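Removed: one protein chain of the complex. Kept in place: all other protein chains.
Order of writing sets the chain letters: A and B. Residues in each chain are counted from 1.
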Amino acid sequence: MPGEYNPYLFIVVMVVAAIAFAFAPLLLAWLWARKFSPQKPGPDKNATYECGLESKGDAWIHFKSEYYLYGIIFLIFDVETIFLLPFAVAFTGLGAGAFIALVVFLLLLVWGLAWAWMKGVLTWR
Amino acid sequence: METLEQIKSRITHALPGARIEIIPNDSPAGQRSLLVDADHGAAIAQFLRDDPELRLDYCSNATGVDWPEAVVKTKIKKQVIVEGVEKEIEETLETLRSGCLETVYHLYSMAKKHGPVILRLRTENRSDKNHLPSLTPVWRSCEFQEREIFDLYGIVFDGHPDLRRILMWEGFVDHPMRKDYVGPDDYDYEPTPHDDVLEKTKQHQAAEVKA
Partner (left out) sequence: MTIEKPKMDEGLRNELQKQGVFTTTLEGIYNWGRQNSVWPLQFGLACCAIEMIAASMARYDLARFGAEVFRPSPRQADLMIVAGTVTKKMAPQVVRLYNQMPEPKYVIAMGACAISGGPFKQGYNVLKGIDRYIPVDVHIPGCPPRPEALLHAFMTLQKKIENQPLTGANRPRHLQADAPSEFPVPKFGVHDLEPPSNPTVWQSPKMVRA
């Protein structure tokens, strides 16, 4: 129906333009590559490692499970600092209840660390 | 610091049987050094490090020297009476020096702030008896330098924790810092004022023509 105005037409035009804007350079580059610059793959160019040295052995090796325990313990204390920072900023304005709550929280984590330590997770074998 | 004579007498006192020689130095530096026998090398190094007077706790430099077999000419002045007149005649003595490989260690004391004491160890010959004790267990800083000496001079260090080539690749043959090392014959022509390079280029190209 000519002349009828649809308010969503703008969005459709915008979406089409956005997609064209994103894909037109890719299409042009693809056409350019087809027309002018030929692909030249090779064993060196397709190699994964980019330091000039030849890679030795297999990358698909078994990793020790201790590493993940170690990583998780690190992550817990890493995330803990996110809680500690606002606590430290607002420390003077907080009451005793908040202080006790946070100390309990900290001690729970430290307890976990001590338990892992006793289990020998922190020693790298 | 004590003189080398004092150090030598104290070492021979502490380690009976150790053979030590003081090498003179005629150059303006006049830095004399201790030549130590290879069998007692490690023990002497340990003594120099742990002795409370010396405390040579830092080995700043370890290097190698190649001494090929050579005829050494020494000039000696002699008083000879010719026809009743005393005359001075110069005579040259030719002695055959046997070849050896040598390592030189420069030792300092960080604790006592003195040094250097220069330690030399020599192998028996340049071909098969090329073993020397490693001083890496005494001074950890020797590790890479002893590897380099092994790489470039071919001295095998007994007791070294990780004796591999360090500068040249695995599979390299010979030791390039030895005086009799012959490099690959790859002299290309180049416009150069160095006559020996041009001479080698000519030899190289003559060989190519023959082949």
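To be clear about the criterion, contacts are C-beta pairs under 8 Å (C-beta built on N, C-alpha and C of every residue); 3 or more make two chains touch, one makes a residue touch a chain.
Bear in mind that the values here come from a model prediction, so they are computed numbers and not experimental data.
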Visible chains in contact with the missing one: A, B
Given B:D39, B:E69, B:E91 or B:D174, the one touching the chain that is not displayed: B:D174
Which of B:Q31, B:T63 or B:T201 contacts the chain that the document leaves out: B:T201
Touching residue (missing chain; options A:K45, A:H62 or A:R125): A:K45
Chain B, residues in touch with the chain not shown (by the definition above): 167-174, 176, 181, 183-184, 186-190, 197, 201, 205
Residues from chain A at the interface with the omitted partner, ascending: 36-38, 40, 42-45, 47, 50-54
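Please note the rule applied: only the chains that are shown with their structure count from here on.
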Distance from chain B to chain A - Cα centre to Cα centre, in angstrom: 57
